[in-house]
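Take a look at the structure set out below.
One protein chain omitted, others in place.
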Amino acid sequence: MNLSIALFGITREIVGAPTLEVALQPGQSVQQLLEQLHQTYPALGELRSLAVAVNNEYAPADALLQERDEIALIPPVSGG
Amino acid sequence: MNLSIALFGITREIVGAPTLEVALQPGQSVQQLLEQLHQTYPALGELRSLAVAVNNEYAPADALLQERDEIALIPPVSGG
Amino acid sequence: MLIQLTDQPIDVAAVLQAVQADGAGAVNSFIGTIRNQSTGRRVVRLHYEAYDAMAVHQLRRVAEQAQERWPMLQQVAVLHRKGTLEIGDVAVVVAVSTPHRAESFAACQYIIDTLKEVVPIWKKEEYEDGTVWVAAHP
Partner (left out) sequence: MLIQLTDQPIDVAAVLQAVQADGAGAVNSFIGTIRNQSTGRRVVRLHYEAYDAMAVHQLRRVAEQAQERWPMLQQVAVLHRKGTLEIGDVAVVVAVSTPHRAESFAACQYIIDTLKEVVPIWKKEEYEDGTVWVAAHP
């Protein structure tokens, strides 16, 4: 399946684009997505934290991804 | 000595005037003033508290009063 | 430091403006307004009476005590109304600015809590069938 991942803040700068297209096996988890991204972009591993949002909610590491999900990387937030 | 005591809120209503003239022996304390006032106006004894201010500060019971002091009775405050 | 006891409406926006400072990232403010009820009774309006000179002196002292406890406090404003107030009117405003937010909450709460204990201001609640000096009796 092909996922389109929205990027913000420092993750957008690390990847160099506002979205990232990723090809994954069907039924892969958040954890597996993160492992794949860390291999391609080692600088993501230097962040204080990196969460994945699925459909506007923080997703646990074992959540399974589906092609129609709205997915985003969430580096450490700093609003306020 | 003759003291002029400023009254506010419920103490003003109990006494029925905004100031009260009291004749005291020189060197009397806050405590002695309060005792005298309680005898004249028993309703003062029904208040939740009654403090005496001398020159804009709360005065301890053993503070001695002087004729030129600015004295006021302070019933329970309820600002805010 | 902005300390005021006034019989005129308090301009809250102006107070908040007054405490802003370029070195302060946090402004906490407390606004006390007149409620339409008190201990279950419907309130029509309120009458505030103050021992003016002592009230202003004590308001200033409370603000100074906050500055001693929170030395990073940048600006402080404490304004209190007196006279007759209607439902919804602003009775008191406390506003403080600090570099970081935790201290702004703590200092503002300290000021309003202490104000209510020591500043010689009294309120008389007016109901449809009478009036009561608040907190006067046990």
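To keep things simple, chains are lettered A, B and C as they appear, and every chain counts its residues starting from 1.
Everything below uses one rule, namely that a residue touches a chain if its C-beta (ideal position, glycine included) is under 8 Å from a C-beta of that chain, and two chains touch if they have at least 3 such contacts.
What you see is a predicted model, and the numbers here were worked out from it, not measured in a lab.
Peer 1: For the chain that was dropped from the view, give me its touching partners among the shown chains.
Peer 2: Visible chains that the missing one touches: A, C.
Peer 1: Given that one chain is not shown, which residue among C:26, C:53 or C:132 touches it?
Peer 2: Reading the full complex, the residue touching the unseen chain is C:26.
Peer 1: Over the whole complex, note the residues of chain A touching the chain we left out.
Peer 2: Missing-chain contacts on chain A: residues 6, 8-10, 13, 46-48, 53, 56-58, 70, 72, 74-80.
Peer 1: When the complex is taken as a whole, what residues of chain C touch the one chain not shown?
Peer 2: Contact residues on chain C toward the absent chain are 12-13, 16, 20, 22-37, 87-88, 99, 101, 104-105, 108-109, 112.
The rule is simple: only the chains that are shown with their structure count from here on.
Peer 1: Write down the pair of chains with the top C-beta contact pair count.
Peer 2: Comparing chain pairs, contacts are most numerous for B-C.
Peer 1: Measuring from the mean C-alpha position of chain A to the mean C-alpha position of chain C, what distance in angstrom results?
Peer 2: A distance of 48 Å separates the two centres.
Peer 1: At least two other chains touched by the same residue of chain B: list those residues.
Peer 2: In chain B, nothing touches at least two other chains.
Peer 1: Among the residues of chain C, which are close enough to touch at least two other chains?
Peer 2: Correct list: empty.
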